[in-house]
Structure formats: structure tokens, C-alpha cells
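Apart from one protein chain that is not included, each protein chain of the complex appears where it belongs.
Let's look at chain A:
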């Protein structure tokens, strides 16, 4: 373990005292983890109990490991998670030491007094930026401070940008944490500057321009983004959306910003705006994928988007399709993306169709492409067997690949030319840093396929072998997978509309289904039809008639029209697969098949073993790793590389390199820094730096002008005014004083919402339990099911709410549905009309939603619900804060609920009630969506099978015995539809 740098030592000296509580905000990449571990090491003692709160599982593992290295081993950092039982946890807390706890478990343990609160030595909270008045962490701090004033609390954050949202964010966080002092350490802090600037890093910045086709696609995406953004602004002229521009939209937190802007009305915005916001996110992803995905994967993704965009979840034709798909830019994007992968060469008869396609796409230079095809036609076809006739692969590599290859070569040459003395610190290993595992795997594949190819063919670029494999995979995917998916959709469209606007998908699928799998002639027939249709389309466009509603999307051109072409291609490819009996390529990234491995193993003999499997000298090692936040510090100091290639820019990693350099005197590090010129990547890197700096400036300003919050010890919940059940109105009031504290039983799952915390804040004792019926039990008779507005919509759609109300009605006298709106959001259910002119009340242009016979509105569903359950009461609460006021009101004059009874209600015989709350909610939600599974049998099924996968593997008979004949049949059909293995056998 390396020693601390001067500024790190300084920070430790500042914050280590166990007598004070601090908030520390550090610039990313300055070694927060190391500081944290040093502190934890100081605090580690069997006589103390220090809790680490808010660490993700990865961070827990990383911190544990680093502590182990630092010598904190017995017992080191222990983690508490959902797998640990209650008694076990209690024992662990008693032992003391360093313990990391997930916040939702900690809350429950604090409430149940499983953890001896008064002896906690201190608490270390990570990600302090996420703490807010309604977060679990602030609940934890309140419970902690309630009975423990002496312990320390250290909060850390390395995300200063997060503190820039909202009104006096720093003060809000400090208030919730009950911390008096804050320490800020930006990169430009004097001490940090001094420690790091002694040795400047040797950085080679390489700016790589994009290839022509990529520039084109990039331009198209940005154009689509601009249009989408304009659309949002236009439909919400009342909102202040001026600061929304495309540059901002590059950032991931743009979604957050736009949600913030629309937040007050979010649950009321129509599906159209909703779609537009989603589109923006999609386009931003495309930008990212353009730079990181190989051409074919990008094309695949693009085609998936188009294929999935025509039908809604309910199966009806989409009313609000993504508008960008209809733009010319989208069509150009698809054409350009395809031209990067392969060129389809057509027979003479197909020319007309090509011309139509050109027309629809509006692509000028497609003529050139067409000419190219003509030229290619003359040549002898010499592609491999898996390549369909007429398809010529285009080997376009991502520009950075070649750049990386050259850089690696340069490094190799440099090592040979000026070797370092053998005892110099550092190793000659090359470390390549990328953003994610996916790029990691891709580069690995690229570099290995390079070595294997040996000599370089002038016609084929170095990565051709890999690109071939990709294309082969793509052909199979399109011919089989995509076609299958589209076919399923076509069927659905047919059953729903029997024609209508979706007919354009339906006929193809219908026919394909009729002739089963094969019959090339059938496929050709179908192609003719498609072509005919395309011709019609052209004629109509020429005529310039008013578009009929039926073919609307066909006429409007853009990428959506490309769907027909895509479908046609898919059918063609499928027939090709049929004729050649091609086998599907392996799906994994590694292209080596099993036979290859066996062959390889056979080849090995004892002499060459050392050569193949011995220790490789440093110079030959190229290590490709994804950025891993704080664990990168560890990586650097363990490997001690001299050569680092940053394949993608990352601000915090540069700082890590600075720290690494400064803490290893005498070590020469060269960093190659690769950026695509003039792209979102370039822009984002610069903007990120600026934003961090601004954030710190703002924080420093706020700290300067901040009034320190006065903190008073919170009073113990339930201990306050005990006399609640006596009303002074009753003359004499001669009843027995009920000395029981006010309490509410809360379902474990509800701890992800903020309501339990707020209820606790108004002096109500919270008792966590696993409830089968309801979410909150207020009195022995009153049971409440809480629904936020999105929840309400969702559980109406799934029918779950009906079942829940049914259960509540059976077991409680007063079943209550709590409809909870969010704080600061508009308290209304009505959809905002999206027309520009404000709608005056009682004018004829009422929004369409006001059709009483329409059963899809939330209002009409509520009516149905109340008609079905006349005993059900509804609480309309404008925010969780309001709910926290209503609940005590309803409890007044009523006896306190009995937790034991509440848990037993509705719990089935033989199903264990899980006190320590260990259900995998995600899996449960997934399971509920399967056909044949209802709210009634879901728990039973979960008791019988281990996981969703286990359920999927059941045979038809087993499933029928589990779910009943009908349900079992449906479920089996659902699970096994379109199984690849079956088609493989058929092929």
C-alpha cells in the first residue's frame, strides 16, 4: 500500500476526530476510497461499533478488500444484507467492529431495536449527496440521534454536481445529516494543487476525426434531437424550457433536468410528451453507441428500434409514434448505417424497387451507391458460403480501432528503442482503459483477431475477420430472430384490427405463417407484393394526394417506411438460410467454438506448453479494463504500468493517474488520451470539467453565506402526548388513560417510500412487519393500501389493485385506498391538453379524454372500483406530508393495532412469514406478468419453485399441475414460444 499524499494526510487530520461530525465533499478521482479506508482503520476496534451506510455492493467489496490489504482483517469489514437472518444480525451488532449495512435493513433494525443504538460509536455515510428530507438515510440519522448524541457521523461525497440542484442544497443535506461543518476539497484547492503539480503528467492527446459515414450519422442524430427538443418546447409553451438545448441533451442527467422542469405536471403530461422525452433518451443512447459499437451492432440496434416502434404495449396501433422516425434524417441515418455494413446487390428486375426506396429515403447520393452495385455485378462472386448472393460486406472499422493498433505498435517500438533500467520502478505492461465491459470485450476480440490473421491483405482491413463474424451473426439474426418477432406482431395486429392501419405488417406475416418455414417461391411471391406496394407508394407520392389515414405512415416516408424494406430483407435472408441450411453462429462474443478448443488442447504437447502457457513477459501484456471508479486506484498501484491508453476520456481517471504518479516518485508514466474530434464525446469531456468547477464554486459560495442550522435532539417517537384516546369534549372524560404509544404497522416493502419516515417524524411509533394484506394498519379495523399516481395507473392496468381491495375488504372493516400525489407536483389527475391555446372551460374543444364511455381513463376506473367496493374509502393526499397529518387524525379515538394479528391476517397456511424481509421483489413483479399467474397463486408458486428460471424449465405436465390446466397451458405456451433450439433442430 502506498503512502498518503500530503493533501490526503491533511484531510485525514482534519476529519478523523471521533468527537466531531463532518461532511466532506471531494473532487472525483482524488482517492476518496483510500481516505475512507484509512479512517475506518483508525476507528476499527472490537470495543467500538462503526456502521458504514450507503455503500453499493461493489463498493462494499472494494472497501473490504482494501481494508484487508491495509491489515484490518480480523474481523475486518462485515456486510449485512438480505441473506442474513434477524438473529444473526443482532449477534453481529453485539460483537462490534466495522459493519456495512444496507440502509433499508438498518432502518428496520433501528426501529425494532435490534441494534443497540446508544452504544454505536459512529456512522460513516457514503454518497451524502443523495440524502434528502424524504430519503431513508435521513430517517436513519434521526433514529440514531434520537437516542445517541455522543456518536460521530462522517458523511462523504464525491459528486459536487449533485449539490447544484434545488434551493440551498448544501444546507438541506447538512440539516438532514445534523452536521455542523462541511469541508470542500476541489481539485483547485491549494493543498491539492500543491501535492499534485510537483510532477506533471506526460500526456499525449490524440484527436481522431470520425469517418465520413459516422459524421453523417452523427449529424442525423443531432438533427433528430433538435427536432424532438423543439417539439417539446412547442407543446409546453407555458413552461420555462429555454435552457434546454442539444448540448445539454448530451448529458445523462438531462433527463433529470427535463423531468425537473416538467415535474410539477409530470403525471398529467400526455403520452405524446412522455414519448418525446423517451425519444430524447433513446437518441442520446444512439449517439453513444455510434461511437462505441461496431457498425453492424449499431445497425442491429437501429433496426430493433424501428421494429419495436409500431405497436404499443396493449397491441393497438400507436397513436404517438416517435416523431423522429418520420424525419428524413432518420431514414438517412439508417441508409448510412447500412452502407457501413454491407452492400446489397440487386438483380435487374429489382431496380425499380431500389428507385422507390431511394425516393422514400430522399437520399441523393444513393445513385452513386446504385452505380457501385452495377460495377460490382460484373465481378465474380467469391464470398464465403454463408454470405447470401448479392451481398457484399463493407469492412468499415471504427476509427479508434486502427488508432489503438498504431499506438500499441508505437509503444512496442519505444520500449525496444529506449529500454528502462531493470531496477526502475514500474512495469512495461500496457493498460488500456475503456468505459464498459462491452467495449472491453470488443477490443479484446479485435486485437486477438488481428494477431491471428498474420499477414495483412490490402483489400481487407486488419479487423475484417471479426467483421465477417459479426456480419454472419447479423444475417442469421435478421433472417430468424427479427422476422420471428415481427411475425408475432403481425399476427397480433391481424387479430386486433383485421386490417386497418396495421395491415402493412400483417399480410407479410400472415403469408409467412401460412407457408410455414421455407418455400422460396412463396417468399419471392411475397416480395413481389411488397414491391408492388412500394410502387403504389411512389405513385401516390408523385400524385401528391391527401394521404389516406390507412397508409399514413407509409406515405410519410422517413425511417418508419423503411420497415417494409427491412421486413422484405428479413424474409429474403430467411429463405437464404433455409436453402443453405446455415447453422446459427455462436452467440457469445468469443468466436471460438467448442471444436476449436478441443483441437487446440490436442495440439499442445509438453515442450510447447511453457511457450504457450508460461509466464508472459510484461512487454507482451496488454490489459484492457473498464473504468471502475475508486477501485482504479488500487489497480494502478498494484500493476504499476508505465503505459496507459485512455480509449475514452474520463476526467476522474486523469486525476487518478496524477495521484498515482505523485505517489510513485521516479516512475515515468506516459498516457495516451484518445478523443473523437468534434463529437459529443469531446464536448462532454470539456463540459464535465466546467460543470464540476462551477459546482464547487457554488458550494464554496453557499458555505460562505450559510447560517448554521440549529440542531435540537429529536424527541423519541410515541413518547410525546400519550393521552390521545381521551376527548375533552366528552364531559368528565372519565375513561381509562391509554398509556400505549401511538403506533402504525408498516409493511416491509413500504420502507422504500418516504411515508414511514414522515410518520415517525410526527411522533408515531413505526412497527415494521411483513403484511400480506395492505400496506399500513392504523387500527384493528382500518387498513390502508398506498398508491402513488404512477402505481395507481399501473396496478389498475394489471388488475392488481382489484385483488388487493378484495383482500382488504375481506379482512378489515374499513379498507382504505390512499392516493398519494407527490410534493411539489400538481394535485390533479387530469391530462393537460397539449394544444397551444389554453382551453377555456366549457368550450366545445374539450380534450378527447372527456368521453364518458371511454373506460381507459383513470377516473372511470376509479368509478368502477368504488362501485365494486362500496365500503372502500379513498384518501386523496396531496403529498406524503399531508398523509402524515391525516393518519393520526384517523387513528384518534381508536385502539392501537396488534402487530401479531396484522401479520397473520391473510397469510396462508404453510407460507412462512418472512420477518427479515427477503423477497426478491423484482422477480416477483416479473412472475406476476406471466399468463396463468394471479395475485392469488403468486405466493404459492413462489413457494413451490425457486426462481423464474426454474418455472420456465418445467414441462407442460408439471406446469399444469402447478397452475391448473388452463393456466398451465397458457404459461407453458408463453414460455416456450419461439424457442431457438427447436428451430435449430428443424433447420
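Heads up, the rule we're going with is that contacts are C-beta pairs under 8 Å (C-beta built on N, C-alpha and C of every residue); 3 or more make two chains touch, one makes a residue touch a chain; residues count from 1.
To be clear about the criterion, contacts and distances are computed from a predicted model.
Visitor: Pick from "Dynein light chain roadblock", "Queuine tRNA-ribosyltransferase accessory subunit 2", "DNA excision repair protein ERCC-1" or "COQ5 protein" the UniProt protein name of the chain that isn't shown here.
Guide: In UniProt, the chain that is not shown appears as "DNA excision repair protein ERCC-1".
Visitor: Which one, A:76, A:426, A:780 or A:906, makes contact with the chain that was left out?
Guide: A:76
Visitor: Just one of A:112, A:414, A:448 or A:637 touches the chain that is missing; which is it?
Guide: A:112
Visitor: Please pick, from A:409, A:437 or A:708, the residue that touches the omitted chain in the full complex.
Guide: Here the residue in touch with the unshown chain is A:437.
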